[in-house]
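All protein chains but one are shown at their positions in the complex.
Up next, subunit A:
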């Protein structure tokens, strides 16, 4: 089984690129936008201005390439906690994402025009839900698809199997994207499963499985676009395995030194998805230092504005704990709400 690639490790095209110049430029911008957020978010976290944060450095292309195929008010995204890059590209406002990783409820609800379910923390539970979302979209006659993300470790969960089986039985318009980043916190993929090609698991469900170079934006975008077109045509789900690497710690609280050497990460850093995409643009004569500088300034201004916006949100109030439990507050929640307001319970 081949791995789909369009760019070599330096970004030089290996074959004809099925994307327009505008798309290539938009794709590079989306990658840089995600990377900028990730880098600045880690700084905020170190300053105590974010909570526990799961960085996605090195996995930008695997997420951005899929999100670029989706339209946020029509399609759906069900991400795990690692997929902030997908969320950014899908259209989640940066200020909301900052609040979300600040554990502020003001960041938890996507705007009405963005069908993104809040990041999933349990592993693979979103897969059967995504199958249900996709099936419901189809039953309602909508020309829409859902995309769900998990990691290599998530494929060990029963819900990965049940979700894929449901999606395939009902021909649900779904993209199941597994970012095989080599690690489930400290457990390497080789210890997670005997099969070393996650895409092969698709055969067990009678659906297509594709392994793609997850650090090659052109490849991910092209594969995801094909899978989305297939889903929209009513032909059912596709399992996409994006080979990538978690060059950063599991979260801001993790110490990878306890379970791996940095050699492997260093090797993967040479295949950085953003450097490769920039290499591609340079090779095609679409990019220069001046454009790079302008983009950096634009992204920093955007991030600063997003932090300012996020900082305007008022601190969560204690009684919000018992709000949004039910559509209408029930007697027990009302009593707690009264107490938390300082009144009589």
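Quick notes
Please note the rule applied: a residue touches a chain if its C-beta (ideal position, glycine included) is under 8 Å from a C-beta of that chain, and two chains touch if they have at least 3 such contacts; residues count from 1.
The rule is simple: contacts and distances are computed from a predicted model.
Per the UniProt record, the absent chain's protein name among "Anti-anti-sigma factor", "Fluoride-specific ion channel FluC", "Pyruvate dehydrogenase E1 component subunit beta" or "ATP-binding cassette domain-containing protein" is "Pyruvate dehydrogenase E1 component subunit beta". Of the listed residues A:4, A:50, A:137 or A:150, the one in contact with the hidden chain in the full complex is A:137. The residue from A:257, A:285 or A:331 that touches the chain not shown here is A:331. The chain not shown here is touched by just one of A:6, A:28, A:53 or A:76, and that residue is A:76.
One chain of the complex is left out; on subunit A, the residues touching it are 76, 105-106, 108-110, 112, 117-118, 122, 125, 127-137, 139-140, 146, 158-159, 162-163, 165-166, 169, 324-327, 330-332.
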